[in-house]
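Removed from the display is one protein chain of the complex; every other protein chain stays in position.
To keep things simple, chains are lettered A, B, C and D as they appear, and every chain counts its residues starting from 1.
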Amino acid sequence: MNNETLIPKIGVVTDIRVDTPDIKTFRVVGLDGKKVFEHIPGQCAMLSIPGVGEAMFSITSSPTLEEYMEFSIKKCGCLTSWLHAMDVGQQITIRGPYGNGFPVDTDFKGKDLLFVAGGVGLAPLHSVINYCRAKRENYGHIRIVYGSRSKDDLLDYQEILNEWMADPNIEVNLTIDREQEGWDGHVGFVPNFVKELNPDVGMTVVLCGPPVMIKFTLAGLKELGFKETQVYTTMELRMKCGVGKCGRCNIGNKYVCKDGPVFRFDQLDELPNEY
Amino acid sequence: MPEVNAYKPKIVAFCCNWCSYAGADLAGTNRLNYPADVKIIRVPCSCRVNPMFILRAFQRGADGVILCGCHPGDCHYTTGNYYARRRMTLLFSMLDYLGIEKERTRVEWVSAAEGAKFAATMNDFVSTVAALGENKRLEDLRCKE
Amino acid sequence: MQGMMIARAKELLQNGTVNRVLGWQTGEFVYDITPAVFETAEELDEKFVYNAFCGNNLSKYLVKETKKDGKILVFLKPCDTYSFNQLLTEHRFDREKVYAIGIPCDGKTSGEMVKSKGLSGITGIDEDGDNITVHTIYEDKTFNRDEILEERCRTCKSKKHVAYDELIGEDGEVLDSHRFDMVAKLEAMTPDERFAFWRSQLSKCIRCNACRNVCPACTCEKCVFDNPASGIAQKAAADSFEENMFHIIRAFHVAGRCTDCGECSRVCPQNIPLHLLNRKFIKDIDELYGDYQAGAEVGSRAPLVNYTAEDVEPSIVYHREGK
Amino acid sequence: MQKIGVFVCWCGSNIAATVDVQAVSDTLAKEPGVVYATNYQYMCSESGQNLIKDAIKQYGLTGVVICSCSPRMHEATFRKAVASVGLNPYMLEVANIREQCSWIHKDKALATEKAITLGRAAIAKVQLNAPLQAGESPVVKRALVIGGGIAGIQTALDIAEAGFEVDIVEKQPTIGGKMAQIDKTFPTLDCAACILTPKMVECSQNDKVHIYSYSEVTSVKGFVGNFTVSIKKKARYVAENKCTGCGECTTKCPMKNVPNEFNLGLDNRRAIYIPFAQAVPKVATIDPNYCNMLKNGKCGLCAKVCTAGAIDYKQQDQVIEERYGAIVVATGYNPIKLDKFEEFDYSLSKDVVTSLELERLMNAAGPTGGTLLRPSDGTHPHTIVFVQCVGSRDTSGCGKPYCSKICCMYTAKHAMLIREKYPDTEVYVFYIDVRTPGKNFDEFYRRAVEQYGVHYIKGMVGKVAPRADGKIMVQASDLLANEQLHIEADMVVLAAAIEPDKSARPLATMLTASMDTNDFFTEAHPKLRPVESPTAGIFLSGVCQGPKDIPETVSQASAAAAKVIGLLVTAKLTTNPCVAHCNELMCNGCSSCERVCPYGAITYVEKEFRMPDRTTQLRRVASVNPAVCQGCGACTVACPSGAMDLNGFSNSQIMAEVDAICQK
Partner (left out) sequence: MLKISLSKIQDLFAAIAADEALYIPADNAGQPQFMRWQEGLAMTDALNTVRSAKDFFFPQTENLVSFKIQGKSIEIVDPRTETEDFVVFGVRACDVRSFSILDRVFLVDPKDTYYENRRKHGTLVSMACSRPAETCFCHTFGIDAAEPEGDAVCWKTEDSLYIRANTEKGEKLLEKLRPMMEECGDEAVKAQQEKTHEILGKLPLNNFTTEKFDGDVLLKVFNSDKWKSLSEACLGCGTCTFVCPTCQCYDIRDFDTGHGVQRFRCWDSCMYSDFTLMASGNPRTSQLERFRQRFMHKLVYFPANNDGIYGCVGCGRCLSKCPISMNIVKVAKCLEGEL
């Protein structure tokens, strides 16, 4: 039965990539070697190791990848520690997709897109960026601003270098918080960097990162003339069921797992500040 | 598995490292037999044994739990077994109060020199628990296969 | 009494001795009293109440309240003062930030107790000395106070205040109550009867944690049952074992620290006589290690963090009479 | 998730004969986290250890489980082995499948199943092990020797010789102990005093040795390398630094009828006394039980005759606190009380004496000036009966179940000396067995029989009954001749069993050192660590550990000294990392843990915490001093919130073991 939302499927970890000292990317396929399910960029999946726990993670691979899904996961709790300790071949359980995803085929269509990410905040944007790259003709200018504590903490750095930065159709701006040997790029915090870059106010912005970074970047964008209706973000709250029933991931009357995780800032403005 | 039908009680024995665990070793050195149903968990001192561990054992299918430590006054840590004695007295009394067979729990003081006492204690405890049969009153059905 | 308490509270607020007052406030139906913090004389006049339904033990709130700035006035019934001392013994609040007034108590009743007498649709309750008249939309009925007292008050252990900065009214005496009678009765049963008794009681448990959260001895920063790392965390009693586990461990954790204030039984929505678990430990402790009343004095050493070389052996459990 | 290697030891056939080691390693190989499992003949051998080391390197093991003998046996060996290849030694667990499995079970299937379960428990535990780092603690360069007999003296001298300060605490007014009371020593028959007193003098003259005579240990705190000991110096009412030991007072004191304990009550001393001529320190002591001045405030004669002005009736007990790195127990022994042995009539007849009393009766400094005379009438005894094993090897409950070891030899010595000095005296020895293992011992005993004509009779003495005429009727059975004997004796000498001094048990409690049921101190290992107590930093010297003769005592004393020196030369000790620790976020600051800590290792600090709602809160939380904590775990159970946990024996580890043992 397909509507057994609480019963997961089996996922097999076929590849594990070490991205940063505390982030690994896991490639997951079903028992039949195929993708477990289709998704929209920005959607999430519940991953679990039975007996350890279950948690929601953004699917970081683009839906345009036909063979597998990927998850970039930061080690921060019990389950993620277990995930980080896995070897290739380990089976996990997976259910989803959950959430609304980014309006890639509606609101984003034909727009100039500015992606702003901090730290592991790139993970949920990764999917939409690669989706947009794959369907490049649907979108206008694409610009990525990404920052992290240090060079070693940049997620998917190799991919950024080899693919994104090599792609003439997109513009990539990287920054790290502090000077570091072997880094000749920009140094400074993301919010200031965005202001320095002074992007075109007509762009649609997708913003993701730590709360402080989001707060200051949004303020900066507003200073530049951006409106909240132009800026999207993706939220993360405690989620258990993924289907808007268990009652814990709400912000006001919206459930992050069902009505989100993608929100426009003008929508969030109508909701209580409890996230 | 041999003797599929014979009821074999599961016994968890918490033994303090300094006296009773050594006493159990001595029982082994002297080849003093006691049933294989007894499995020993080494703890530094009888005072390390939390009532939670004892309940946990019952939850997971133990039929009897015995705690062995140094004789009062001989604790390697001076006072550990005095605290263990009070804790276990009260815990066992509470289990009894709840109607759970008191014979499933026991405390014995066994010194490092008392290998024979260790074996005798275990033999006696196993037969006591075996006579009671399976632990039904403090079981967790989920843990039964 | 209520008038004197309000007057004194106002005085202490006004002269700056305290900044806030911890007391009880009225509700919808006379009996549904809520503990409350009052900051002004107006609030006190409007809502402060002290009547036969003010059963809540306020001492546990001091843990939270003394973390705030300023000094708080708290009203303590005799049995609350034991909890007060026990919390002090365990360094759970700052005594300097509390002004404690002892107030007398004739025993408390509750909406539940009144309803257990078959009354429903309660519209009002009048207290007149030892008589309590309950008005309902169906009938009026007058009770003698003793008839509708909560169990813990019928077997009150003490009318004596063991801690206070000042007293309003007379201090009482430690009483020779028969609070262990029910425990003794259970002890006298066969193990099968006891098992049946407790199983039927504990099977009612809905694991709402009211007993734990109201308990003045349960002030852990993080309860083992809420801590996934403890290995015994549980949110619902998924099996009868977990019901037993929760109540045994909770009783064990408060053993020797429980003052027998009876809040656990009062708040249990399923009326499980939880105090009988705690009292069993108290009775055992008294019998085996000598009389000990938790909270009777600040700094006393709880029986489970104490010992004598001559303590009885655990095997006494097997030999005790009548079982 | 750890990468665990499982190593199953055959222990030759010790394990492999009863446990199917192959099945154990095969089954455990399938446990979650196990990446390698094997079995081998002797895991503790060098090649066995290499096997482990290689596997750690090859498979990148993060945890090791060894199914072998007791961890008390080889845990340290294996820990060292894994550490040598860079694995934290505390990532290793030992499943005891020998002492607690193969040696006690006969059914191979059952034993195999149990071994697997024990292995599973160890695997479950090691999954949750965390690398632990041993801390360091300094060593106080001073040793304490409790007991000033030959054992204590020898230990102290050896330690001092190595250059370390050493204190002797002796409860009597003088050091010397039992050896000082002995006349001659076997098997050489040299004079005990002649070989002992030079050592006693050496003690007093060696500036590294400090003697606390007439003193007792009242409390011991701390741990190896860092003990703090309270010593009570009992008031002797004589200033030690002033008294010259001239003895004038001891001759002038009017209280003449005080039983002289040095001569076992066979004669009297004064209320002020020096136990014997060669006493060290040679200082008088007033016996407050008899001194009229102290009891009634009348007399004061001794103060008057003391030219040194050493008498001080106002002297008080004094408690001294001193820190030590090591403590040696040398509390020695006493003959048992013989009240329970009615058949020997010891308490009724003065001429029934113990062997130690006989020593005094034959000693030139003894009550009879060295002439053997009957205590009752001072006449020369012509027939002497020796009874062996009085209270030794006695399982009836009256005596001691063990062999007192020294009696056979000293009786041979006594018999020989008597026959040598008084050839007209007939000597009978009733024995169960004559035990003479020791260099020149059997030769010595044979000399007694063959050269000196001592009558050795294998048999039991049934009854000793004094007669009105002063003779003592000894009724005995000769087991070899199978006949009843009746001997008219003048004296009967009982070889009373020896038992540890009464002060040993309370001392053991203070030291947290373990004792056996006979109150002998337990050694850390009966064969391999015979002079150490299982409690680190406590060493054993002499009879407190078990019956011994003088040469054995002296060798053990020197051995203990060598161990102490080995400890004291260590700059820093690595401490046990299996200590308690407090999760401050969960700690309530309630003091329960502090109250049950026997070491005072827990203190409280007020600390600021950043709360989840971004406010800060000042909270009282427990803090464990890892150098002082010994890791008993009492605090972990006293703590209701579970904030206290124990490294190496954490709540989750023990519960994982419980789970593993109970399932299936």
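The rule is short, and it goes like this: a contact is a pair of C-beta atoms (placed from the backbone, for glycine too) under 8 Å apart; a residue touches a chain by one contact, two chains touch by 3 or more.
Since the structure is predicted, the reported quantities are computational estimates derived from the model, not experimental observations.
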For the chain that does not appear here, which of the shown chains does it touch in the whole complex?
-> A, B, C, D
Which of these touches the unseen chain: C:Glu11, C:Asp32 or C:Glu147?
-> C:Asp32
Touching the unshown chain, chain A contributes residues 1, 3-10, 48, 50-55, 76-80, 87, 89-93, 236-238, 240-241, 243, 245-250, 252-253, 270-272, 274-275
If the missing chain were put back, which residues of chain B would it touch?
-> 60-61, 142-143, 145
Contacts of chain D with the absent chain, listed as residue ranges | 30, 32, 611-613, 659, 662-664
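In this text, only the chains that are shown with their structure count from here on.
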Tally the contacting C-beta pairs at the B-D interface and at the A-D interface, and name the larger one.
-> B-D
Any idea how many Å lie between the Cα centroids of chain A and chain C?
-> 51
With chain centres taken as the means of their Cα atoms, state the distance from chain B to chain D in Å.
-> 30
Just give me the whole-number Å value for how far the CA centre of chain A lies from that of chain D.
-> 69
Check each residue of chain A and list the ones that touch at least two other chains.
-> none
Would you please write down the residue numbers of chain D that are in contact with two or more other chains?
-> 596, 638, 651, 655
Please name which positions on chain D make contact with chain A in the complex.
-> 1
Considering the complex alone, what residue numbers of chain B touch chain D?
-> 1-2, 10, 12, 17-19, 21-22, 24-29, 31-34, 36, 39-45, 47-53, 56-57, 60-62, 70, 73-80, 83, 87, 111-114, 119, 143
Hey, which residues of chain A end up touching chain D in the complex?
-> 82, 85-86
